[in-house]
Structure formats: structure tokens, C-alpha cells
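Would you mind keeping the following structure in view while I ask a few things?
Here the complex is missing a single protein chain, while all its other protein chains stay put.
So that you can tell them apart, the chains are marked A and B in the order they are listed, and the count of residues begins at 1 in each.
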Amino acid sequence: MKTFARITILFCLGVFLWQSWDFPDWGDKDSPASSHLSPYFAKNTMKDSHVPNIVSAILADYRGFDTMFETAVVFSAGLACFFLLRRKPPKTKSKYYRHLPTGITVKITGEGKEPSKDSKVFRQIDSLWTPYDLIIRKTTQYIIPFVQIFALYVVAHGHYSPGGGFQGGVILAATIILFAVSRNLVAGLRWVSEKAASVSAAIGVFIYAGAGAMCIVLGKVFLNYEALMEVFGTDSVMARYYGIFVVEIGVALAVTTVMIWLYYNLSSSGKHDEGL
Amino acid sequence: MIHQLPGLIVIVPLLASLAAAASGWVNRKYPFIIAFLALSFTAYASISMLIYTAGGNVLTYHMSGWAPPVGISYKIDALNALVLTAIQIIALINLPVSNSYVKYGFEKKEAPFYGLYLLFITGLTGITATEDAFNLYVLLEVSSLTGYALIGMGNTRSPFAALNYLIIGTIGASLYLLGVGYIYIKTGTLNMTEMSLMLPLLKDSSTIIMAFCLCVAGILTKAALFPMHGWLPGAYSNGPNASMGIIAPLTTKVMIYVLIRLGISIFGVELFIESFSLSNFMVNFCAIAIIAATLKALYHTKLKKILSYIIIMEVGYMAGGFFLGNSDGTTGAIIHIINDAAMTFCLFIAAGAITSKFLEEDIRNIRGIFEKMPFTSLAFAGGALAVIGIPPTCGFFSKWYLIKGGFGAGQYLFAGALIFSSFINAVIFFRIFEKSFFSDKNHHKTPENLQAQNINTNKQISEAPLSVVVPLVSSLGLIIFLGLMTGKIVENYIIHLI
Partner (left out) sequence: MEIYEIILKNYNYWIFIILMFTGLYGVIAKNNIIKKLIGMNIFQTSIILFYVSLSAKLDGTIPIITETDKHKPDTLIDAANYMNPLPHVLMLTAIVVSVATIGVALALAIKVYRTYETLEEDEIRRKIASGYTGEN
């Protein structure tokens, strides 16, 4: 079986390599791909929407419909993982609590009395617990806020520099996942609960689709930001500018929360009691 | 309003799926109501578009206000409208069926289930309506991902089958993406209408031939044409009953629609006919596919596996009919998309009801379906007759066009394969009718048979719940209705395409 696979693959490899002779040269400025449609984008983004970053303009304005479905793909991946994996851990599993003043870890099995959720002295930790580690805790405590500000910067400056909703959203999700990895999954769940993550993901995609639907309600075609002229109170060029910004926010929110949601479900295989 | 419909038909299920997924935290009943409202709206939209495009009119919709090729556009012509209507009606009829299974199987997970259901329908609708090649890829992935998740929640064998489906399906979709890349590198556009204008000038370029092969290979992998069908029997026979009602009839048929769209609108029929050796090769290949699938269906005894192989056989019909290259064959393929969706829906829902009530997958162990579940068995019989191809069910008419096309193009192997598979289907289904529908009163009282009869009478086997029966019976009615309307459908829609 393996040799048959190898022979077939080598044969197809040869066919493809032979065929690549027909391609245009690498870096050719006059190839059909570079000269048919793309000059329109380069010339007209400043005129149409006053956004220097051509990639962001295409992503959110000219081909914004594709981006909406890409956000829907991200949301459906989060929803699919939730649907497939989520289940309640068995009741007989023991829970672990850390007594904060002294640092002692307490294990309570099934019938014991558990501390209440608001207790200031006891805090729940994962079953795969590690002792209190000063270096990791303090390092992440100082790094996370700066990375979050950088993430928000990337989202907001998608118009002028490489960036935008997807990139900034992933960086923001990385900070929260860093928090959950360095401490406990339960601590991460206390910060961003699963309900908040899933509803925010839906809200993120809804911002995008809703902005488009509002364009229909206001009379024009779906995702034609010119219809939002009256809402923003500016002319059509700046309406596109602000429209792109609004959908980038929606994308960032959706991507952040779906990444967190995916992490929660995949790392604990659905049970939400212990993480990585 | 009619001019906003091509956009709305995709947006409304998307918004509804978000609302359904989020409202699950509030109340358990809301997702079903939201899904029902959304799908009723899309069914109404697709029927009104169907009426509009009856004479050959075309509806275009430019997303974001930019005309193609700068922006993405959606175009609804007669072919689109037919397939769209089929998708929406099946999705709507399936909703009560899914609801009854979801209550038993996925108690707390109705919200994500309906969210994924609506996203799946959004993906399929978008694939049918779009005119942009890359947008088709994104929507293909939307429907595929949700399909994998919906299949993965079945019995214990289903995650592995879904994983297999995922790997093969992703490779198929990536091959399609690569094909689009090859077209882009030579033409610089992603819009289907522009491609159809530019590609005839580039006919001799090896890149375009390779692009055509890649696109067709990718799409046929997702459509489960033999020998790329490895994922289908495992995935469809082990999937949960709640979701097989939409996944089984629709996935492969929409891929065949994409194939026809690639052929008619993008590459142009000349590329098919002129490379006549390709047409010959593909038609014979499909004929072999049909024969192989039919023989495998004969061999298996699990009810859902038999139906899965029948789906593979039907895909062979449609692909072969399209590759014949004459108008009869293409007419047959297009009608068969709609007919097969209805037939497969009816058969899969009936099979799901039977296997869930009897708790038994193997046909040899089931007896007495007709007494216990009269309506279900009637619907199953109707679907079976449609597959075999007996008038007045719709299956007869599509087979008629396909055989006529086969003889017209001189492809006797293909026509022979069609007739041969009809006979074998008759054998398969009549064997099921004879053995399983009626319990044997004159059977010898060997201990084994007594045991079998005792098992069946001890359980409380009653008719499937009303929410399953009503859609079943209505789908049976649809089959007969489509059969009678075939003449009208051909006149009004298909003639304009060819």
C-alpha cells in the first residue's frame, strides 16, 4: 500500500512540475494576475474609502462578504467543538481548593462539604494542580496588560498598518489563554466564563452581519456602507471608513472569544475541570 | 423586495443561527422557533425567486455595492433557483423530524444543534447562489465544517467516520481552491461570468486544463464519486438520525450542482466536447462507478449502508449524465439533482425511524415493519420505487432522460449500466420488502425464529412519532408531485440553460 502511494505521488509530482513551466515568471509585473484586477484596488482605495491599507480595504469593503463568512467559519468551529465535546464531569470526582493565606491545598471528595463560591479564603483550582510559583505568576501578571494594549492597537490601526480584526483578536485571545495556562483553567473560567465567551462570539458575528443588514434596511444592498451615511453623519467616503472600522471590531470580538472558547473545550476535553 | 432576495436568502439563516446559538442560554425552546421562522422565510424567498426566473430571467445582486469583478456578486438563474428551492424545502420539512430526535439524544444541546443546522443550510444556499469562485470555497468550508460536527455526534463509530470524512473532504476542497488559483494566475479574475468570457481564449494553455482537472477532482471527491467515495458509507450510516435528514440528501447533490455550474458557466461546454476523449473516459468511468456501487449495495445487509451505496450510485448517474455532453444528459442530471434529494430524504428518514424503533441495523433481523409502522413502510416503499424508477414517481423521468442521453451520445456502456442498476435496485428493495415488511406466519418453529419473533413482539414497537410521519408522508407526496410536474419543469427552466 505504501509503495503504491509513493509511486502515485511521484507520478503526480512529475506531472505538476512539468506543467509549472506554463506559469508566469515569479515577480512579473505584467502577469495577468497582477494587471487585470489589482490596479483598480491600488488606485482607488484612497478615493473610495480613505483607507491606506489596501488589504484591509479589500477585506472589509470590496470583498467584505467573504470576510463575514470567514467569521462565521470561526464561530461555527467554536460551536462545533462545544457541541461535540462539552459534558459535565462525574459527580464523584474530587475537587481541589487552595487555602489562600497559607497556601495549603485541600482535596474534597464526593461527600465532603465544599467551600462556598464567594469564599475569600478558599479558591478552587484544577485537579492537575501545581504548587504556587512566584516567577510565573508575577511575570504573566506584568506582561499581560501590555500585550492586551498592543492587541487593541493592532485592531484599531488596521487602516494604516498591517493588522485588523483577525490579527488583533488572536493576540488578545493569546493573553487570556496565557493567563489560563500559567495559572489554572478554573482561574481562566473565572475571568472569562464560558457563557460570556459564547454569547460574545455570537455578538461579534452579529455586529458584522447586523451592520450589513442595517444597510439593507436603510435602502441599499447588503454591506454597502454608503447607506450608513445618515447614521454616521458624514459623506460616503468616510461612511465606508467608519463602516470598515465597525466590522473590524466585530471580527476582533468574535475571533477573541471563539479562540478562548476553543481553548476551554479542547484543553479540558469538554469537562472544564482541568486544563493544560 | 424581489431584488433583495438573493442576499436575504443567505443572510437570514446566518443571523438566525447566531440568535439560535445565543438564545439557548436563555430558554430551551427558542432555537427551534427561530429556526422554523428563518427556514420558512427562506422557503418563501426561494419559491418567489423560482417563479421570477421561470422564463429565463436572471437576478443579480452585488454585495457591498461593488459591481463584479471588483466585488462579489450573486446570480440567480433557473438552475440556481431549482436547487435552492429543493434545499430550502427539505430543510424546512426536516425540522420537526430533527426536533423529535434532538429531544431524545442531545438533551441539553439543542441550541448548538440548531445553530449548526442553520449554518449548514446557509453554507449550502450560498454555494448554490454565488457567482464568485472564491466565495464558493468559503461557503463550501462553512457547510463542510458544520456537517462534520453534525455527523460526529452519532453512535460510537461516528467520530472516526467523521474524522475520515473531514480529512478527505478538506483535501477535496483544497484541490478546488488550487484549481481556482490556477485560473486566477492566468486570468486575474475570480468572477464566474468573467472567467467564462476569458477562458475560451486561453483554451490551449496547460494551466487551464490542469485547473479544470483539479477543480473537477476536488468537487467529485466531495460528491463521493467512486473511487473517492471512501468516506460516505461510514459517515452516513453512523451519523445521528437528527442530522442525517439534511446531510444525506443535500451535500452530494449540491456538489453535483457545482460541477454542472463549473461546466456550463465557467469552463464552457466546448472544453468538454472538444476534448472528446475526456468525455468518453469520464462517462465510462461513471458507468463503472455505478456498477461497483450497485454491487456493493447488494452485498451489504445493514439498512443505512445499503442506502449510502445507493447514494454513491446516484452520484454516478448524475456525473455521467453531465459528462455525456448532450442536452438530454444534462437535463437528466439537473432533474435528477432535485428528484434524488427528495428520494434520499424520504428513504433516510424512513430508515432512521425503522432503525431507531427496532434498535437493530441489520435487515436480516427485522420483521414485520408493515404491521408496526404502516406509514413509515409506505413511505419507504414509495422512495424505493422512485429509486428503481417506476412511473409515476420522479425517478422514472430522470432515468428516462439519462438513458435517452446515453443512447443519443452513443455511450452504450453507460446506458447499459443504468438499466443494470435499475434491476439490481429492484432486487435489493424487493428483498427488503419480502423479508422485513411482513412477519412470517408460516415459518418453522425453530428456536432461532421463535427467539427473533419474541424479541420483536416484546418491545413496544409503535409507529414513529407524528413529527416524523408527517414529513415522511409529505416527502412521498413530493416525489409523486415532482414526477407529474417534470414536463413543466423541463419546459420552463432547463431549456433555457442549454
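Criterion: a contact is a pair of C-beta atoms (placed from the backbone, for glycine too) under 8 Å apart; a residue touches a chain by one contact, two chains touch by 3 or more.
Because the structure is a prediction, the values reported are computed rather than measured.
Engineer: In the full complex, which of B:L8, B:V83, B:A111 or B:L145 touches the chain missing from this view?
Structural biologist: Touching the chain that is not displayed is residue B:L145.
Engineer: Would you indicate which residue among B:Q4, B:T60, B:T170 or B:S356 is in contact with the undisplayed chain?
Structural biologist: Here the residue in touch with the unshown chain is B:T170.
Engineer: Tell me where the left-out chain touches chain A, residue by residue.
Structural biologist: Counting only chain A, the missing chain is touched by 1-2, 5-6, 9, 12-13, 16-17, 20-21, 23-29, 31, 33-34, 37-39, 41-47, 52-55, 58-59, 63, 66-67, 70, 73-74, 76-78, 80-81, 84-85, 160-162, 166, 262, 265-266, 269-270.
Engineer: Please give every residue of chain B in contact with the chain that is not shown.
Structural biologist: 134, 137-138, 141, 145, 148-149, 152, 156-157, 159-160, 162-163, 166-167, 170-171, 174, 177-178, 181, 184-185, 190
What we mean here is this: only the chains that are shown with their structure count from here on.
Engineer: Averaged over CA atoms, how far is the centre of chain A from the centre of chain B? Could you give it in whole Å?
Structural biologist: 32
Engineer: Flag every residue of chain B that touches chain A in the complex, lowest number first.
Structural biologist: 4, 7-8, 11, 14-15, 18-19, 21-22, 25, 61-66, 69-72, 109, 112-113, 115-116, 119, 122, 126, 134-135, 138-139, 141-142, 145-146, 148-149, 152-153, 159, 184-190, 205-207, 210
Engineer: So in the complex, the part of chain A that touches chain B is made up of which residues?
Structural biologist: 16, 19, 21-24, 31-38, 40-41, 61-66, 68-70, 72-73, 75-77, 79-84, 86, 195, 198-199, 202-203, 205-206, 209-210, 212-213, 216, 220-226
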